[in-house]
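Here the complex is missing a single protein chain, while all its other protein chains stay put.
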Amino acid sequence: MPSEHWTHPEPGDGPAAVAAQPTPEQVIAGLRATSEGGAELTQLLTPEGERVASPQFDRYVDDIDAEALKGLYRDMVLVRRADREANAMQRQGQLGIWVPLLGQEAAQIGSGRALRKGDMAFPSYREHGVAYTRGVDLKEVLGIFRCTDHSGWDYQAHGFHPYTIVIGNQVLNAAGYAMGQKFEGKVGDDDSEATICYFGDGATSQGDVHEGFVWAAVYDAPLVFFCQNNQWAISEPTERQSRLPLYQRARGYGFPGIRVDGNDVLACLAVSRWALEECRHGNGPVLIEAFTYRMDAHTTTDDPTRYRLSDELEEWKLKDPIERVRAYLARGGGADQAFFDQVQADSDAFAAELREYCFNMPEPPPERIFSNVYAESTPLLDKQREEFLSYMDGFVGAEGH
Amino acid sequence: MPSEHWTHPEPGDGPAAVAAQPTPEQVIAGLRATSEGGAELTQLLTPEGERVASPQFDRYVDDIDAEALKGLYRDMVLVRRADREANAMQRQGQLGIWVPLLGQEAAQIGSGRALRKGDMAFPSYREHGVAYTRGVDLKEVLGIFRCTDHSGWDYQAHGFHPYTIVIGNQVLNAAGYAMGQKFEGKVGDDDSEATICYFGDGATSQGDVHEGFVWAAVYDAPLVFFCQNNQWAISEPTERQSRLPLYQRARGYGFPGIRVDGNDVLACLAVSRWALEECRHGNGPVLIEAFTYRMDAHTTTDDPTRYRLSDELEEWKLKDPIERVRAYLARGGGADQAFFDQVQADSDAFAAELREYCFNMPEPPPERIFSNVYAESTPLLDKQREEFLSYMDGFVGAEGH
Amino acid sequence: MSDLQKLTIGKAINLGLRRAMEEDPKVLIMGEDVGKLGGVFRITDGLQKDFGEQRVLDTPLAESGIIGTAVGLAVRGFRPVCEIQFEGFIFPGFDQISSQVAKLHYRTQGKIKMPIVIRVPFGGGIGAVEHHSESPESLFAHIPGLKVVSVSNAVDAYWGIQQAIKSDDPILFFEPKKLYHSGAMKSEVDTEATPDELFKSRVVREGTTATVVAYGPSVKVALDAAAAAEDEGKSLEVIDLRTLSPLDLEPVFESVRKTGRLIALSEAPSESSLTSEIAARVQEECFYSLEAPVLRVTGFDTPYPPAKLEEHYLPDLDRVLHTVDRSLAW
Partner (left out) sequence: MSDLQKLTIGKAINLGLRRAMEEDPKVLIMGEDVGKLGGVFRITDGLQKDFGEQRVLDTPLAESGIIGTAVGLAVRGFRPVCEIQFEGFIFPGFDQISSQVAKLHYRTQGKIKMPIVIRVPFGGGIGAVEHHSESPESLFAHIPGLKVVSVSNAVDAYWGIQQAIKSDDPILFFEPKKLYHSGAMKSEVDTEATPDELFKSRVVREGTTATVVAYGPSVKVALDAAAAAEDEGKSLEVIDLRTLSPLDLEPVFESVRKTGRLIALSEAPSESSLTSEIAARVQEECFYSLEAPVLRVTGFDTPYPPAKLEEHYLPDLDRVLHTVDRSLAW
């Protein structure tokens, strides 16, 4: 396993020295490198599209031939296109807000495609790409952002839990779910189940994430903690949350942590498959830090020019997750222009369908306010609902006050 | 720094193997050794009272001559005697409950004596020994357990914060306090201030403790986290909280963690002095795990025979924190029988005084219920208070209903 | 057929839990010290021994973790019963309760069920240190999506815990810790009977002079007061609320229409509380029946005082009677 990025002097090693602290440079190198994310980054495909051999991880993607890679490429293009469309629709007033995934396509598609049918994914609120890999129709995701519902899809059919907005909550929920898989005897061999849980760099500070680590470790839960370190928690860079690279957090709990190039779909797929396999065999949990970058604003209400430099963005553009696959495919002959054109056309159609759907989404009926508060409703709610409906009736035909 | 107690295979190292998990033996060796607490235990005085040289830590106790050691011995005997007295008084109905420190004298006296006047200590609820080192009259501690007050002493004069019962809360409070020391420029040289915060092995699972680690690390707070791992959180052994020895938790945050023999007062003093010095110089925080044992019940309401074997207790008796100092002093000629007799007599007098005080403690006046809810009271409270007093007046001379 | 046993409240809950676990393998018990120790109040005594460590979980020490993992287990199809050691330690779990437990069913339009029971020993009078004697139930009654019940006797304890576990809604189950092992509170529990509905209040003593509504440990205080009042020629009707959210105030309205007077009793502080809610609803429903305003007998609006003072803090028989007199004098 990796050595430390920086070291303290031995306890009692002479007078306490200021040198014991990591230098800002060290911190930055480890935490928010605009370089390659440090020596410990697992990468299979460079930003330039060169395939790098990995004795450890190649075996996890040896089934990924040109066709399969083209599939991953297509996935990424489609979710990016959908993301941009949704962002535009927010600008046009069709969505209340949008949470862009731009830049995080590889992390989401790579990890999402590593999952199997029986697995469960617990997203935060930015994992539209993972939703797509779980077979969730992205139209069903729009309701949250158009504010017509709080969560639309069938979580069970898709193995994709509702979005969780309160930072960190889902990590404990996922730990519980994974404990359940274990209690049901679904862990132990190649056919077993596992759970993956997504959260951000900022989330790592929350008590719930820690408790999720504690529980998963103590109960050997088949849970992959998938931290997308996109370098920012709204306006706060990762240094505001940690001195060390986040994958190293796992060290204190006794399970493995690994940093993967979050802009490398192949590496994300390989590392996630490895981690999930560990979990299926009862060796969970595992922490993956996908080192990536939030290329757009935090949400459509955010203005990142207030807190970060465009230089950083420009640097990260050179590491685009889609471009590197395109370069690799184009160079290796795995794909020709017709393929790229077709994917482009598919993604336009995909976006158009989304747009069409969004513009025509029905408003929820007002009485929905009272539905499903409980499995078994209450007299108070029933009364409020009835009063509300008869009150509303009073307005029919009238102009109101 | 120490190597891992156990290792995972390299990521991707062949098919996931069950061997990747620590064996129960490994876990137990690291976590709850009835042996010496693992190879990484810092110890200066063996259970047999032999002084072991430590190139790293000897310098931190080179001022501890026989006189000073006798002082530490006396401290420990006194607080143990007071603890036993209080325990007995609870049995006699004079206290509502007692939280014994038995077995943890060295951890508390060693760390407490490492503090200076300007420092602040944040206890949990078991740190009567630390209270004593901070100059708090143990009589003032009794009120909490006699249920006459929630906290008696002058926290500021003594640099000893009120007890905190909600597990983990004080760790964040201490982090804030230490941040304040830093903001006030009280950190940076030998004359600087620092904070120490006490909590148990069970507490490490709480989100607040994690957040305390995060905050202290991010703000370089001059804070020593002092975890007394007494092997039990009520009925739960440390394995219910962690796979790894607790001092290793620090690894994930980027500050040093160290395990000290919590039954070795000299080692606790040395390691605490080192850690505090680090903090004073701006190199905080530091985590100390004092490996010790809760020799009595969790509290006087607890019955440990329901969940632990007496073998364990017997093993730990051989590691008594007081006996080893006595052996060392007796053997080295630092103390004669007269000294030991004198300490015994002092401690009896100390306990008698406590007892005398306890039996004669005044009841708090009923109107105290309404005092100090706010710095500035409210009309509602004033009204409730007045009504209460006039209601009480109605009973004067009457026999009640 | 009936099977009668004389049980304390604590033992009744223990047996209710046991039966629920026997009947449904998806029922789990989770909490601090609930396993080998059987909980600090021994309410889960013997369950881990008989059902194993995978159904009775001694969890790590963190309440958000207990509730948060229970949520995930519920999503997976389990029916977790979480024990909070003392009500004062429920607050680290407050976020998971209000953000997830209370809202997941609504969020998913019913697709996710939350059959979680959170058992909370609550209330004062046990001579304990801080955080061990509080009454935070009103906080949960204010949160839509949660149901809140409280039991006052062994029969309701035995059935109530089973009904709560069977419910597909999340339920905060407040248990009167002071009475857990009270021999005086032992009662015959017919384990073959058909229990009363969980979400219904109940008249536990009939009367005509005034009505006292109470729940949990205060029901005993109300009944004691009613017995004492009888000696003075006053006939108090006592209602055990049983369900705190949803409130079932129909029996209270009916009673007030008869007596014209209501005293609402609780150990909790008064401000923005359940007793406020009762007063608000009753004055609206029974506006013309009330001969005096709804009066409240509650803990004072202070933190729970040192236990040497708790006898003054907690509403007792005398304060109830005093308040009945105030009501009668209106």
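As written, the chains take the letters A, B and C, and residue 1 is the first residue of each chain.
Rule of thumb we're sticking to: contacts are C-beta pairs under 8 Å (C-beta built on N, C-alpha and C of every residue); 3 or more make two chains touch, one makes a residue touch a chain.
Because the structure is predicted, anything quoted here is derived from the model rather than measured.
One chain is not depicted; across the entire complex it touches A, B, C. Contact with the chain that does not appear here is found for just one residue of B:89, B:114 or B:178, B:178. Across the entire complex, the residue among A:147, A:318 or A:352 in touch with the chain not shown is A:147. Against the chain not displayed here, chain C makes contact via residues 64, 88, 91-92, 94-95, 98-99, 102-103, 106-107, 130-131, 138-139, 141-145, 245, 247, 268-277, 279-280, 283-284, 287, 290, 292-296, 300-303, 330.
Touch with the hidden chain on the side of chain B covers residues 122, 149-151, 154-156, 161-162, 164, 166, 169, 171-181, 183-184, 207-208, 211-212, 214-215, 218, 371-376, 378-381. Annotation for chain A: contacts to the undisplayed chain at residues 96-97, 125, 143-150, 165-168, 202-203, 205-208, 233-236, 240-241, 301-302, 306-307, 363-364, 366, 368-370, 373, 380-381, 384, 388, 391-392, 394-395, 400-401.
Here is the rule we use: only the chains that are shown with their structure count from here on.
With each centre defined as the average position of its C-alpha atoms, the distance from chain A to chain B rounds to 41 Å.
One inter-chain figure worth recording: chain B and chain C are separated by 36 Å, centre to centre, where each centre is the mean of the chain's CA atoms. Counting partner chains per residue, chain A shows two or more touched chains at residues 207-208, 211, 214, 218. Counting partner chains per residue, chain C has residues 59-60, 62, 64-65, 92 touching two or more of them.
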